[in-house]
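Got a structure here, written out as structure tokens. Questions coming.
Taken from a larger complex, these chains appear in their original positions, while the remainder are omitted.
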Amino acid sequence: MPDAYTPRPEDKFSFGLWTIGNRGRDPFGDVVRDSLAPLDAVAMLGEIGAWGVNLHDNDLVPIDATPAERDRIVNDFKAACQRHGVVVPMATVNLFFDPVFRDGAFTSNDANVRSYAVQKTMRAMDLGAELGARIFVLWGGREGTETDACRRPDVAVKRLREAVNYLCEYSIDRQYGFTFALEAKPNEPRGDIYMATTGAYLGFIATLDHPDMVGVNPEVAHEQMAGLNFLHAVAQAWEAGKLVHIDLNDQAPGRYDQDFRFGSANVKAAFWLVKFLEDVGYAGPRHFDAHAYRTEDREGVKDFARGCMRTYLILRDRAKHWNADAEIQSLLAETGTNDSTRYSPAHRDQLLGRPFDRAGLARKGLAYERLDQLTMEVLLGVR
Amino acid sequence: MPDAYTPRPEDKFSFGLWTIGNRGRDPFGDVVRDSLAPLDAVAMLGEIGAWGVNLHDNDLVPIDATPAERDRIVNDFKAACQRHGVVVPMATVNLFFDPVFRDGAFTSNDANVRSYAVQKTMRAMDLGAELGARIFVLWGGREGTETDACRRPDVAVKRLREAVNYLCEYSIDRQYGFTFALEAKPNEPRGDIYMATTGAYLGFIATLDHPDMVGVNPEVAHEQMAGLNFLHAVAQAWEAGKLVHIDLNDQAPGRYDQDFRFGSANVKAAFWLVKFLEDVGYAGPRHFDAHAYRTEDREGVKDFARGCMRTYLILRDRAKHWNADAEIQSLLAETGTNDSTRYSPAHRDQLLGRPFDRAGLARKGLAYERLDQLTMEVLLGVR
């Protein structure tokens, strides 16, 4: 039965085909669930109230499909999306599953592999554009090393730049209107992956031919794997106008890629994230790049997907409470305002001549323990 | 007695006053060594063959020194540097020790603290310039949070930008000729530090008023704390023309900030790093930002400092062997060359029409196990 935490289209919740279709294979175990055909996946998403579906090229079209097969599959998929009221906000390309990419795609030492990767991405862009996507995610999961003997890492950066520049031109040429969203990850499936953090990609974007066409797709698990504060990465991207897309899931630090249900590993971090996205008015998709535990059957997959959305909505509600809490706001008021200063000789001299009461400034209690405890109590629903 | 691994000035080895002067205090224990006066530190660095000495303002000049005391101290220090043949390539500012900075400096919620931090940095720049430094490092060790309740992280980014922009203007105004080197760290002493990685700073620099005046100062320990591949961060910075300075030390991942002797925790990572710096012709200082174990007396501190330099030189020698090893080079030759491709309609069509033998490309063994094992054997001195 619907309640305050029932998803609506305007919440912009999306799932990848690969997420609800995940079959539960892992490095030590076999698949545990039957495959979920794309048309059934779209139906499931419609049923549970999701707004969008995302996909890698090969989530929908087999890597060796003929053009005719491809077209039939795509048409059926478009019809299903329409039937179930589901849109395709984002598309991406699989440059990691096939053994041809075992040592990278855009950064492979083999020029043929690099070329094939670019070709495959162009076709994935054709597909995404046809399905109506305006965001194209690039995750270079195999762009990395187990031993740095194999290639100088600055060479890898150059190769990566060349590929992204080329793909930007292709989008312009075809008038696809894509914004690219680069997705970082520190490791797994490679020992180390180039462009390990969202920050690294923000630095990389500044060196591209069309930086305005390119932003980032931060993923909770990918920053948290390295123990980094995900909110800080998202905020830097947002402040730089580069938050194009976001992958929501959860993850304990210092582990294999867990892709847990959103909010289930560190709900406080999830709270700050939801609060930030809502406070700043992020208008892009809320994409859940997660999958159900291997213990689940088809019903469990729905529980998982519903749980992702419910937790987001509960946390959004909690964020509203936090913003409306008088004591919290009074404590925040004391955290001061900004005074913008611009350099000038006069300001310079004034600043250099200004005395400061260092000990006095150091003495004041900042009441952050209180502020954080109040946050916990809002989060836990006791105020 | 001198050998092939004895440091020479052209090696550009530098140490911070705070490194050899470290007294061994830690969160659970008291100081274990007497303080080392700056003049004695310079003498020690001369004795062990270092080229340069770096300093925070308060490593040399107490925070509450009068102008006259300050001038006397600085003059004595300059004389000592000259006497011992030691230069000052880099200066920095301490924005973390005094309680006034307990909640940050440039990003503090208190506008007075922010202003004081800028003033203090300007004076540290005056000091650095007077001592001949042309690199100014900014490490925002307290710019962070234990709870994200206290401030929105995008506000912190704006405050940080404002401060760095102001300081760039000051350097221009005073004709100091500084290049700023921003130093990232993920956490400690704060729960989370803003600008957690070198990559984050590369992204940040692109948003500054004078990006050309600003680069990075990556530190081994600070990336390795988060389990990140330090070489990859350094290579990205180098490739972007942003590698201004480097902090060499060592660190086990997922730990407190250890600042161990260079190469002592992960010698293979140190090898790739030295090889990269030498191969690309990095011409800046090799700064050791490390300190001796608490078990050491003054002699042990010298052992520590000499060890940092020796290990660098041994690894530089090993890198030469690696580059000269015929089997290694023959394996590398197979890793292929680059073919630069520029987008054009013609190239587009050619690429889209090109068939690829995916299975064939996937079949070839890349011999990276052999390559890496040969690396181990070069490193261990058995070939």
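So that you can tell them apart, the chains are marked A and B in the order they are listed, and the count of residues begins at 1 in each.
Rule of thumb we're sticking to: a contact is a pair of C-beta atoms (placed from the backbone, for glycine too) under 8 Å apart; a residue touches a chain by one contact, two chains touch by 3 or more.
In this text the structure is predicted, and so the values were computed from the model without any measurement.
Q: Just want to confirm the stoichiometry: 2 copies shown, so how many copies does the whole thing hold?
A: My count for the entire complex in this file is 4 copies.
Following the convention adopted for this analysis, only the chains that are shown with their structure count from here on.
Q: What residues of chain B sit close enough to touch chain A in their complex?
A: Per the touch definition, chain B meets chain A at residues 63, 98-100, 102-103, 109-113, 115-116, 118-119, 122-123, 146-159, 162, 165-166, 169-170, 173, 186-187, 192, 194-207, 226-229, 231-233, 235-236, 238-240, 254, 272, 276, 279-280, 328, 332, 335-343, 345, 348, 351-352, 354, 356, 358-359, 361-362, 364, 366, 368, 371-372, 374-375.
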